[in-house]
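Following: one structure in structure tokens, then a few remarks.
What you see is the complex with one protein chain gone and the rest in place.
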Amino acid sequence: MELSLNLDKIQSDNVSKYAKTILDKQNPYKNFKIENYKYAQLHRDIKSEILQRDIDISELLKVSKNISTFSSNTVDLASNLNQWKYKNDDSFFRVSSLLKRDTSSINLDLIDYKNLFLDISQINNNIHFLKSSKNEINLIIMNTKSKDEYPKSIFFDISNNSNLNVIHFNISNFKSLLYFESNLQDNSHLNFVSFQSDNIHTRNEFYASLNLDCNFDLFGLNINNYGVNDNYSFIQHLKPSSSSREIFKSIVEKGAITNFQGKIYVDSIAQKTDGYQMSRSLLLDDISKANNKPELEIYADDVKCSHGSTVSKLDEDQIYYFKSRGIDSEMAKKILKKAFIAEIIESIKDDNLRDYSNKIIESLLT
Amino acid sequence: MLEIKNLHVSIEEKKIIKGLNLSINKGEVHALMGPNGSGKSTLSYVLSGKDKYEINDGTIEYNEKNLLELDVDDRANEGLFLAFQYPMEIPGVQTSFFLKTAINSKRKYLGQSEMDALEFAKLMKSKAEELNINTEMLKRDLNVNYSGGEKKKQEILQMSMLSPKMAILDETDSGLDIDALRIVSEGVNKLRSKEKSFLVITHYQRLLNYIKPDFVHIIADGRIVKSGDYSLALELEEKGYEEISKSA
Partner (left out) sequence: MAATEQTIKQINTLGDTDYKYGFSTELDEIRPPKGLNEDIIKFISTQKDEPEWMLDWRLNAFKVFNKLPKPEWAKLNIPEIDYQDCYYYSIPKSLKDKPKSLDEIDPEIIKTYEKLGIPLKEQKMLSGIAVDAVFDSVSVATTYKKQLSDLGIVFCSISEAVKTHPDLVKKYLGSVIPVSDHSFAALNSAVFTDGSFIYIPKGVRCPVELSTYFRINAMNTGQFERTLIIADKDSYVSYLEGCTAPMRDENQLHAANVELVALDNAEIKYSTVQNWYPGDKEGKGGIYNFVTKRGACRGKNSKISWTQVETGSAITWKYPSCILQGDNSKGEFYSVAITNNMQQADTGTKMIHIGKNTSSKIISKGISAGKANNTYRGLVNILSKAKNARNFTQCDSLLIGNKCGAHTVPYIESSNSDSMVEHEATTSKINEDQLFYCQQRGLNSEDAVGLIVNGFCKEVLQHLPMEFAVEAQKLVAISLEGSVG
């Protein structure tokens, strides 16, 4: 099956001139040289049939309200592309999904429930979430069994002084192409955790725009994937005193390719920005591959920005230590893998959801 | 219990142990003393089965088994314990979880059922108290941000919980203050029995005031150059390695 996107299918009547240039010039399916898609391999031909498992969500539904059949109105989000500070590399995913699909808007403040559950593979539209209260909400986004050929976009508008926690489960998908865009207004917080496992071909784009005194945490976990697992992030600090923290962890084996490309952009007026970015990969065999491209683009002087990246295998000396205490190497490796990813699971604040995530991940770790 | 004959070991083509003989019987405590770089840690690693060490010659028999044929974890489960000179830090793994996994691995190996959570908690608490270890510390990641002394105590805690037949202590005394040294030694002394043997590796005679050995061996350049009883340690303290080695 060839994983390429047939552009002709996108209705062309409503295409703005701007969108058209993006589709022509920035189309990663046509132009391999686009930097943001450097490692993406969108054309990869996947031959092997891979066993896909069912994820039990009954337990999750017990602790959350399913909003997959919500009522919503349609919004037009095509216009606010200009706010982004990237040059020449506008998101192809965003544009093509907005052309292909309508966008439904959900006001999260209208739903009086702490944990919300949404299966985006059940919904054909792009989705736009609004949050303007201080209510504690954990939004669980699940992508089950998606075979969608087209990118889908999910937008978060987080107003002044409000906050949101998002947990994204992207598990056992044949193909999933997602664009996440977060707009954080002054003094708002977004905590985003993305679990990716058992997938054959995924690409997630995380775009976030931060204003005054915001706080954006993004955690990603990739394990047990088969084909290409590709994460791209672009975080722009536009106003002073915001912080962003990004931690991606991958365990790569069985011929999988994991890619992380992320940029922190700091505008010249965004003094006192605190930006942190870390990508770590465990590379467990020589047929697999880990690529990292963590970028900083900084125009303000009074900032603290750093990034780090490591690729290695499990530490032999640690395994030896386990064995010297009678723990066999298989068990030792499993414990060390869990230890490697613990930080990501720990970042979930809600006890129920953390326990659930823990269980899922435990069952996926081989 | 342990019988080492004509052991030759090299690492990266560098010969480190050059014909070492050592025999330890049940219930005996042996001290191994020697200058830096003489091969003490190397010996302890070889006994525990760390890879990358090449055994060029010799045999090691442990409890009537050929030790060299066993994998690291099997050796451990057969009751061989090494308290490391430099204990490993393992971020992300809680100390208490690690202890529990180790204990249950051994029980599984011996065909016993898993220890239940309550029993384990009790055991850990009592052993930790004996060693004056704050149980709060056991909730932290294994050896991460532990002080040098805390790491060493942690090794002894593991030893007392796993209750080995043959324990090797590699410079457990270094990095301990005098109080910790006394507590650690008491921990070791409590384990002493007719069934258990010890190989205590140390630089200093000081430790041997607390853990009285039955035999003392001096190692130099990968070979045991002199053996004797406790008085040899005192003699060493007085004369230093160089002179003792010369007279050997």
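Lettered A and B in written order, each chain numbered from 1.
One rule holds in what follows: contacts are C-beta pairs under 8 Å (C-beta built on N, C-alpha and C of every residue); 3 or more make two chains touch, one makes a residue touch a chain.
All figures in this text were calculated on a predicted structure; none of them were measured in a lab.
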item: Omitted chain - touching chains that are shown; value: A
item: Contact residue for the chain not shown (choose from A:Lys20, A:Lys134, A:Lys147 or A:Lys304); value: A:Lys304
item: Option touching the unshown chain, where A:Asp24, A:Asp285 or A:Glu346 are the choices; value: A:Asp285
item: Absent chain, residues of chain A that touch it; value: 33, 35, 38, 268-269, 271, 281, 283-313
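Methods note: only the chains that are shown with their structure count from here on.
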item: Length of the line joining the C-alpha centres of chain A and chain B, rounded to whole Å; value: 47
item: Residue ranges of chain B touching chain A (in the complex, touch as defined); value: 48-51, 71-73, 75-77, 81-82, 84, 87-88, 90-93, 98, 101-102, 105-106, 109, 141, 158, 162
item: Touch list for chain A against partner chain B, complex; value: 317-318, 320-329, 331, 335-336, 338-340, 342-343
